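Only one protein chain is missing from this complex, and each of the others stays in its spot.
Moving on, here comes subunit A:
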Amino acid sequence: MAAPTEVTTPEMFIGFILQLREAGLPVGTRELLYLQEALARGVVGTSTDDFYYLCRSLFVKQEQALDKFDRAFAAAFADLSTLPFDPLAEIPEDWLAKNKQLEGLPEEEQQPYLQELFRQLQERFQQLLKDQQERHEGGNKWIGTGGRSPFGAWGYNQQGYRLGQTESRHKRAVKVWDQREFADLDDSRQLDTRQFQLALRRLRLLSHSGAPEVFDVEETIRKTCQNAGVLREVYRPQRSNGLRLLLFLDVGGSMDEHVRLCEQLFSAARHEFQQLEHFYFHNCLYEKVWKDSRRRRSEYMSTESLFQRYRSDYRVIVVGDASMSPYELLYKGGSVEHLNEEPGALWLQRLRQHFPHTIWLNPVPQSEWSYTETIGQIKALFEEHMYPLSLKGLEQAVKALR
């Protein structure tokens, strides 16, 4: 459809783009121009749902961002009349039909029609956009204008808009983007097993480096041929997963509510790494760790010998809520279970000294960290390498472990 590009100007969407950027979506000029072009070339008609779908496929690049997008979209077009297509809905359907007929006409004859229409639309849109800004500044002026039924809110009936859409759309009580169907894909939320595996798979990247030491037959033949038959050897790096991982898991007490999450991490990790060892501790790391909680009194390993046994190139993940009384962390004899000769903080320091690649994963949501004193203290001990046990946190952790 050869509609003039004045239909939509980039300015119309700048507010929306800024809102998306604020929500953390990496969108910019390129996407803006795509949107403009798509609209100008008639990819979508007059349906607001279609407009939403179009924006979504242009602005969202991965499923984790879908929910953010939905929220930003809802915020940007909180009053649906600011959507560029609602004004279009005022056009009688027969005119739209005419529009199609116009296609056959020479361009000069189409122009006056189209220009007048789009001038009006633009004017109206700008006006609405302005109102929208006032609403943001003035605070909730538009919300609570009383008795906003879903349709009233949409403003179709009140204003007598007529939409060229099917029945089913009007039956729907909630806007598509308000349903937030993708909320569980948002990576700041906590994980399920599948997502755990995906996240841990990223640790596999760590193992792709190394010195070229394996003789590459194929490549040698190829290079030799290219070299007119004079032998040229090629070596490549080992492709095996060289990453070694130690997991320290806090069990019991305040960790009970996080058991399921830790279990998932544990089973995902075991699936992903052949060279994985795990140990348990309670609340804080002291001089002993164990592999089996039921026989912890008899079968344990001293933390000291653990340091001797595992080389410092092991990557270490400590999983725990880091929530305890400060005594348990800072004083000797502070443990709830036994008389420890040295404070837990010292053991944590030793752990980090021996294993330079050590991070802490905390199942407590990050927003609640500031309420617990010891979380801050341990975070400081770990030089800020404490991450929430969410997909995003795990990603950051993987980066730090690299």
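Keep this in mind: a contact is a pair of C-beta atoms (placed from the backbone, for glycine too) under 8 Å apart; a residue touches a chain by one contact, two chains touch by 3 or more; residues count from 1.
One rule holds in what follows: contacts and distances are computed from a predicted model.
Undergrad: Which of "ATPase family associated with various cellular activities (AAA)", "Bifunctional protein PyrR", "Acetolactate synthase small subunit" or "Alpha-D-ribose 1-methylphosphonate 5-phosphate C-P lyase" is the UniProt protein name of the chain not shown?
TA: Per the UniProt record, the undisplayed chain of the complex is "ATPase family associated with various cellular activities (AAA)".
Undergrad: If I consider the whole complex, including the chain that's not displayed, which of A:57, A:302 or A:353 touches that chain?
TA: Candidates A:57, A:302 or A:353; residue touching the omitted chain: A:57.
Undergrad: Just checking the interface: what residues of subunit A touch the absent partner chain?
TA: 26, 30, 34, 37-38, 41, 43-44, 49-50, 53-54, 56-58, 60-63, 66, 181-182, 185, 192-194, 198, 201-202, 205, 208, 221-222, 225-226, 229, 249, 251-252, 259, 262-263, 266, 280, 292-294
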